[in-house]
Each structure stands twice: as C-alpha cells, then as structure tokens.
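I am attaching a structure below and will ask some questions about it afterwards.
For this depiction, one protein chain was excluded, whereas all remaining protein chains were kept in their positions.
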Amino acid sequence: MIQLTHNPIDFTLLTESVRSNQAGAVVLFLGTVREMTEGRQTVALDYDGFPEMAEAKLRELEAEARSRWPVIEAGIVHRLGHLELGDISVAVAVSCPHRHQAFDAGRYLIDRLKEVVPIWKKENWSDGSTEWVHPGAEPVKSQI
Amino acid sequence: MIQLTHNPIDFTLLTESVRSNQAGAVVLFLGTVREMTEGRQTVALDYDGFPEMAEAKLRELEAEARSRWPVIEAGIVHRLGHLELGDISVAVAVSCPHRHQAFDAGRYLIDRLKEVVPIWKKENWSDGSTEWVHPGAEPVKSQI
Amino acid sequence: MKTKLKLFAKARDLVGAAELELDLPESATVAELRTALGEHSPALQPLLASLLVAVGTDYASPTTRIGGRTDLAVFPPVSGG
Partner (left out) sequence: MKTKLKLFAKARDLVGAAELELDLPESATVAELRTALGEHSPALQPLLASLLVAVGTDYASPTTRIGGRTDLAVFPPVSGG
C-alpha cells in the first residue's frame, strides 16, 4: 500500500496489510507531530506534496528495500494538509522473515523518504509565525 | 503497558498507549508465527512462561531502555499458550522524540527480551512432532 | 522555447504562483533554469542554490536538457516524514 492522503492515517489497516505467514517480524514506524523542536513550540504542521512524483518515489523506495532485504510486504502512507500535535504524518510498515531485516528495511524506508520524496512541512510556531522546513536551504522566515 | 496474556494481542491499543505530543517517532515491533524455519514447516507454536519473573524482567528491560534513550512511553505484551500461523506472539512499542532513538530502543527491547525473559516456545512441526526451542541446549526431540 | 514548471512549498510562496512559464533555449539545463528563475523572481534568490528540479517524476541531473519541457517541477529541499 503506497498512498498519500489528506485523511487521518489508519496504521492498524496498514500493519494488517503487511502481516503474512511467511513473516516472523513486522516493524511499523509512525512519524507524529511533536510539540517541541530545539526549544521551540509547534502548534501545528502543514504538509505540502507533489503527489505524482511522491508516489513514484515511494514505489522506488519500496523496490530498493526489496532489493536489499527479503521483504514480504511493505506499505507507506504519508498524510498531507493540516496536522495537529500528536497526529500521524507518516506510517511505514514492513514484514520480513526475521526481525533485524524488518528493522533495517523500515529504517531505510523512512530515512530515504526524508531524503528524496517531494513532501514539505511548514511549522506553525506558538508565536504565530510560520516557517517552511527546507533542510540545507538558507532560512528565510515567512509570515503567511 | 507490560503484560503477559493468553488472548490475542491488540497492537492498536498498545501503539496508541505510547503515542505522545512529546514524541516524533513511534516504533512498533510484532513477532508473528512464521510457517517456514530453515526449510521446516511449522503448523503452530505453544508458548510457556514463568509469569512473575517474565513480568519483572520486562520491567527491567523497559528501565534499561529508558536509561539509554529518551523514551517517552514504552510497552511490551507477550502472548502465552497456543498460537496459529500468523498470530502475534509479541508486541513491543516505544516512542521517542526522534526516529533513530525509537528504532534503537525498539530493537534493543526485543533483542534483550529474547535473551533474558523466561518464556519458551515449542514448535509443532508439520510432520506431527513437537520440539522445545532452547537455543544453545543440546537438541533432544520430544514426542508429546 | 516555452517551458512550464510547477512550484512547491517556499518556492511557490516566494514566487506567488503554483505554476510558471519561462522562455528557455532547448539546450537549457538546470543551471540555466536557475538563472532564469532568479531573474524572473528575485525573491527566490536566497533559495536559488538549493532548489531541486524534477522532470516528470524524476530528479533532473545537471546535464538533463529541460528547455521546452512542460512537465518540470521546482522545489526546495524536501522535509516530509
């Protein structure tokens, strides 16, 4: 299951979709909206994405993981739009015969997702300002 | 949530129990009953445990994980009794501010669980034989 | 040649548009697109060096010819997850 959605992520459904009699291990990763980042308080996040390319890249990442580990099933769902504190922004689920494979493949998928999948988040800080998060780009605060 | 249970494990409940606004990452690990092990076919597993000590050791493991990573919440549930193919035997959930902490803490908990928690599984092979799994002990097949 | 591109995230906000049309030679590469973007929208200057360019659903390489294409996308470093 590769999906971008504006609705809350159903991690139970995603996890069930990767379970298999061939797998001894399932790893689920959830990214959730954290309140504090380096001493600053977030009240919400807005996620923007380039859906066609994001889905294509997620499929490539699944293929990469399958080429490296004996993945039985894998699924990635990323949410877009306005998220409140504690909401799930991304869910990655993977099943493998053995646990270290599942941990490695799951970590690989979320690490690579953060590097290559065209999705961006905008911080809504508690002081009322907003700020796109663009790692490595010169910080320019915008008030929108 | 530290628990031994004879009932099916509700991983949704466990995962929800570790979610927090202070966490940016949740990792859930599920151990599930795999059909094939080194070419042999399993039809079911029976888990035996020493409940008082197992629960004490699980609490110690949670404390160990908390001393090594900034764990927000952690939970471990292990099932005992008769499990069919695909059933969940163990669930470990952990939340941390950042994802690599959650992956490392989750992997540590399941790795250590397999080393020190007094729970044992008995294979029910497809040829009708049964066999306790005791890593490192001399293999003696029993027909029970 | 007419070259069409989508903009995302802060690049879209700074330009003030989700899509843009530039006139580029057919042989234009990412470097020339960057220059043209900076001239068209000076507000993009601080972001220019870090902007990524996609052709279709793939990242463009420095030698990819992009002049005249209509399936380009330009955006700053990603931050999903």
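Which chain is which? They are A, B and C, in the order written, and residues in each are numbered from 1.
Simple rule for what comes next: a contact is a pair of C-beta atoms (placed from the backbone, for glycine too) under 8 Å apart; a residue touches a chain by one contact, two chains touch by 3 or more.
As the structure is a computational prediction, the values presented were derived from the model and not from experiment.
Participant: Which shown chains does the chain we cannot see touch?
Facilitator: B
Participant: Write down which of B:Ser20, B:Thr42 or B:Ser89 is the residue touching the left-out chain.
Facilitator: Residue touching the chain left out of view: B:Ser89.
Participant: Of the listed residues B:Phe50, B:Tyr108 or B:Trp125, which contacts the missing chain in the full complex?
Facilitator: Here the residue in touch with the unshown chain is B:Phe50.
Participant: Which of B:Val27, B:Ala93 or B:Val117 touches the chain that is not shown?
Facilitator: B:Val117
Participant: In the full complex, which residues of chain B touch the absent chain?
Facilitator: 31, 47-50, 52-54, 56-57, 78, 89-90, 110, 113-122, 132-138, 140, 142, 144
We take it that only the chains that are shown with their structure count from here on.
Participant: Going by C-alpha centres, which chain would you call the most central?
Facilitator: Centre-most chain by C-alpha means: A.
Participant: Using CA atom averages as chain centres, what separation in Å is found between chain B and chain C?
Facilitator: It comes to 49 Å between the two C-alpha centres.
Participant: Averaged over CA atoms, how far is the centre of chain A from the centre of chain B? Could you give it in whole Å?
Facilitator: The separation of the two C-alpha centroids amounts to 25 Å.
Participant: On chain B, where are the residues touching two or more other chains?
Facilitator: Counting only residues that touch two or more other chains, chain B contributes 99.
Participant: Counting only residues that touch at least two other chains, what does the list for chain C look like?
Facilitator: 81
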